[in-house]
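All protein chains but one are shown at their positions in the complex.
By letter and in written order, the chains are A and B; residue numbering begins at 1 in each of them.
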Amino acid sequence: MNNKTYPYYFSLGAMLLYVLLLVIPGVAGIAYAFTDWNSYDSAVHFIGLDNFRKVFSGENMYVSFIKNTLIFTIATIVLKTVIGFFLALLVNKGVRFRNFHRAVMFMPAVVPMLIVGLIFKSVLHPDTGLLNEFLLTIGLGFLAQHWLTDLNFAFKSIIGVDVWKGAGYIMVILLAGLQSIPKDYDEAAEIDGAGYWRRIWNITIPLLMPALTVTLVLNMLYGLKVFDTVYVLTNGGPGYATEVLFTGVFKEFSMGRYGLGTALSTVLFVFMTIIGYFVVKVMSREEDSH
Amino acid sequence: MRKAVGILAAVGLTLGLLAGCGSSSNESSSKEPASSGTGTTKTDNTQTSGTTKQNVTLTYMASQDWIKDSEMQLAKKFEEQTGIHIDFQIVPADQYQNLLKVKLNSKEAPDIFGGQDGKFDLGPLYDVEKNAVDLTAEEWTKRENKLFLEQATWNDKVYALTVWDPTYDYYVVYNKQIFDKLGLKVPTTYSEFLAVCEAIKQSGVTPIYEPVSDGWHHVLWFPSIGPKFEEANPGLVDKLNNNELKVADVPIMEQALTQFNELVKKGYMGESYFSNTFADTEKNMASGKFAMTVHNLGLPQTIEAAFPDTKADQFGYFPIPLVDNQLMNIAPAAPSKFIYSGSKHIEEAKKYFQFLTQQENLQYFLDNEPRFLSLDFEGINGHFTPEQQKFFDTYGAKQGSGLQMTAKYVNPQWMDIGKDMSAMISGAMEPKDILKNMDKRREEQAKAAKDSAWQ
């Protein structure tokens, strides 16, 4: 019965587009990682693993880029998920002007990163920025900082801006998850006398697991691939303090070293694939046990 | 049966789309209807008699800031006269090189493409012999400034048209009112410069507005004084280009970086240099809170345009005075236009270049571009203010070009030098390290380019 009810050809359209336009060009592109392809020479030569050796030799500071990328990923996963979850709970029900608030909270996701960079460079400017002026006005002037240029704050500020932009996006996914949880479960538990937080913990979160996994994987992939946020806010500065992997890739490309740039992004691809595989594995095991 | 319907729904839909659009693709923009003003055919045709109207669109791709407003207006006139429409495609600067490379590689390049010229770069960066049309025989090459023409030439052939301001390089722009009030004179040595900065700082004004956050601007302090480096070490550039000398072994370069660092450390660039942006220069210079900045000669005019209370004539100029530099740097390499060799409309594109370089059109271009003071063509009347004229009279006798134009493999690493210099002023790097990094990157690039001097 399965074969007829859920026919494989349903998935062929998606698969066709995916293979033709993403897989084939992507895999063919990875082949360049093994060449000396660059913008100063029209010929491309095979050079084996030389590019990968360069990436891992440590001379180009890629190790610190990788560290920054991981810090960014973990911090944004935690912050966006927690904040996004509470936002979703908050605007799910029992609030007036629900649609208005939902739209407002989603709005940062809509604004192009370029613009976000522009806004926050202005907001976080040490002399004229909104944030420092606000802190001064309410008498907390000692908290004012050089947000984007102080070595101690630059990376935290980047994370903060990214959470501001991304939490609403996560909220939307979790909200859809909340909406598809049947009300009866919650009502039954309430009748049984379970308190609000208890119900959240025992009922909402377990039933929200599929949506939470989705956001976990999305946040993780996004975090590892992060580029725009860093690029528009600090461009990796001051010095190299906030460089991440993809700003490194971008730099290699803009220097015309396409081979090395491809090698670097290939390393990241392999890394993401491995992590992604385990996450999906764990997730599907949980699902089966339900 | 149902299965067949399903396949139609899923796969067939996709394939249908794929097949359906085959016909509409790949015929580049040429057949795009030119939405030109058709009513004015007769009246404008007097100048270009004999030309018939063509229904052609030329695609023209360039990086941000390369196409000036006045050129767009000229393009409209060109369309009225010839019916040839110019489709401008302005691309963000950081994407431009990659995009152009992809399009040239795949033979999808636009009819006209922009590119930063430079006598060392035309071959390696654009492969002009394969990708660009030889323009040597064009009449306008005879009227173009020889220094500019040289930068657009590869193996004795001209490949690009450059219409740009030869005085468009960077110097110190200073607020004369502040100088006068404090009784300061224009410095001629580095130590005088230090004294001037100190006096300004004591008066409560920040001596220098320096927008480090843009990443490229603070680099200007260093390669721009290339003429001075050359004067102190005759033959320097040739030795660098033949790989007979490393920049790390040139003491005056290290000294220049050390002095830049000193200016920052002494607080002469204020506190917020890392956050300052280039776009805010006009506002800050108009505010009177800053006395100097490194900028083009056109800055005072744009300040007055944006802040009418601040008059252009209250600003003056002098060369960047690190390592006692008194030489004027000029920039003959500039954004230029190339005609793509695979274009179907080479003749039309040439016609556009001819149109742009007509005497009255060049003059129109200059008159309507507030940031430009003159052009790299004969017989064009510049718009120098008395202050600018004074600057040329004082320093113009000894000219030279910045290191980024004379030494190979310096310009492409501009932003990296910027990062290193930021690291230096935040205390994470020494001047010598910056030079060593420069040597390393020059070597990498030279090897990638199969430069015989580095083999």
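Throughout what follows, contacts are C-beta pairs under 8 Å (C-beta built on N, C-alpha and C of every residue); 3 or more make two chains touch, one makes a residue touch a chain.
Here is the rule we use: contacts and distances are computed from a predicted model.
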| item | value |
| --- | --- |
| Candidate names "Protein glxC", "Carbohydrate ABC transporter membrane protein 2 (CUT1 family)", "Phenylalanine--tRNA ligase beta subunit" or "Carbon monoxide dehydrogenase"; UniProt protein name, chain not shown | "Carbohydrate ABC transporter membrane protein 2 (CUT1 family)" |
| Candidate in contact with the missing chain, chosen from A:Met15, A:Leu70, A:Leu135 or A:Ala189 | A:Met15 |
| Touch residues of chain A, complete complex, unshown partner | 1-8, 10-11, 13-15, 17-18, 20-26, 28-30, 32, 87, 90-91, 93-96, 99-112, 115-116, 118-120, 122-123, 128, 130, 164, 168-169, 172-173, 175-177, 179-180, 182-184, 195-196, 210-211, 213-214, 217-218, 221, 225, 258, 262, 265-266, 268-269, 272-273, 276-277, 280, 287 |
| On chain B, residues whose C-beta touches the chain left out of the figure | 2, 5-6, 9-10, 13-14, 17-18, 20-22, 24-29, 32, 57, 59, 64-65, 67, 69, 87-92, 95, 98-99, 102-103, 105-106, 108, 110, 279-280, 282-283, 302, 306-307 |
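What we mean here is this: only the chains that are shown with their structure count from here on.
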| item | value |
| --- | --- |
| Between chain A and chain B, centroid-to-centroid distance (C-alpha), Å | 35 |
| Sites on chain B touched by chain A in the complex | 3, 6-7, 10-11, 13-15, 94, 97-98, 101, 124-125, 127, 130, 213, 215, 271-272, 274-275, 277, 412-413, 415-416, 419-420, 422-423, 426, 428-429, 441, 444-445, 448-450 |
| In the complex with chain B, residue positions of chain A that touch it | 7, 9-13, 16-17, 36, 38-42, 121, 124-127, 146, 148-149, 151, 235-241, 250-251, 253-257 |
